[in-house]
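Sharing a structure below in structure tokens format, with a few things to ask.
Note that this complex is displayed minus one protein chain, with the remaining chains in position.
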């Protein structure tokens, strides 16, 4: 059976504070959107990031990349897609795509690479339960 | 007949980027929440802030106040209540209350006072249509 | 002898990320400037906020107020004045004024009221050493 990793679509309304003097969403704000979407994904998989921290793990970001295609503007409803694309021994990679409201236009896409570390901040192997919980799709869980 | 001004409740999920090293939501972020909620209120009244700008008006903030009661934390779902409480000749006053998810705890409350200005930034009298549109409750409009 | 409380002037360069689609600094950013200036003030008094936390105290904000007079724009160098204006039994009040580069124009002014709490978050009386350290001006200390 093919392994499926968690994914989610998060709708997000662009606020005025997220725009800049160019009249569009400031480039660093999309990096916040990435975080909102991967947080939503973990929460939907019933493993909110708070639970991960309670279990003694943190997932600090090691790398981020973002390619900007088309700007979002004030009051736009954007759709942020997040999914896990790869588990390595001690890290996990997420990919993101942000679309306009009717999904006809890709606004930006990117990725984050996260280390898995313990409370002391030392890299540790990904616990099997973490990988499993985040590898079942929400729908599959309910089936 | 009693005049009723627009109001709304906006749910908002606290992101990691909104927290600070004290482990709670950073104090300036609540001011962003105020903006999100008054934007939602205007949009629900079918007079999104973008439309106000297209009509040649801006509502720059003249004053903001916020009193912090109890902190919100990462991943909390908070409820932001916004309403217009007073129209003056050339300004409008909003009040806000932010509650925890089940509305049992008031997290903070505050207000913003906005000038009504034209494209050149000069204060102008509140247009009657603006006041009217934002004075009907959403439910009343649909009745 | 008259008691003098700590104060400081902090220069700050407006970044693009601090502006909004109106072409000016977003209203919540000034609240960040307040924090930068009171942090600088504590650091100059040789009692950086980190030291206050190490000593077992936190100064969570209970109230903030800001009145906006004139907007700052991208690349402006603004000057943020912060000073302590009042010590109460278990709280301290800061006031702020933000000016343009040559101090000919007041951009905004405001205040923050902070509780003094211990590590458990309980309000405690202001320790005498804290008040004393933050009550000597930098110049006076060096004299």
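Every chain is named by a letter (A, B and C) in the order it is written, and numbering of its residues begins at 1.
We take it that contacts are C-beta pairs under 8 Å (C-beta built on N, C-alpha and C of every residue); 3 or more make two chains touch, one makes a residue touch a chain.
These numbers come from a predicted model, not from an experiment.
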Exercise for the section: From the listed residues A:13, A:32 or A:131, report the one that touches the chain absent from this view. Expected result: A:32
Handout entry: Missing-partner contacts on chain A, residue numbers
Key = 22, 27-29, 31-32, 35, 58, 60-68, 71
Fill in the blank from the handout: Touching the unshown chain, chain B contributes residues 16-17, 19-24, 26, 28, 73-74
Exercise for the section: Extract the touching residues of chain C with respect to the undisplayed chain. Expected result: 13, 15-17, 32, 35-36, 39-40, 43, 48-50, 74-75
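Definition applied: only the chains that are shown with their structure count from here on.
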Practice task
Examine where the copies chain A and chain C touch and state whether the two sides share over half of their residue numbers (same) or under half (different).
Solution key: same
Exercise for the section: Averaging the CA atoms per chain, pick out the one whose centre lands closest to the mean of every protein CA shown. Expected result: B
Exercise for the section: Please state which pair of chains has more C-beta contact pairs than any other pair. Expected result: B-C
Handout entry: Centroid spacing, where centroids are CA-atom means, of chain A and chain C in whole angstrom
Key = 35
Practice task
Give me the residues of chain A that touch two or more other chains.
Solution key: 16-17, 74
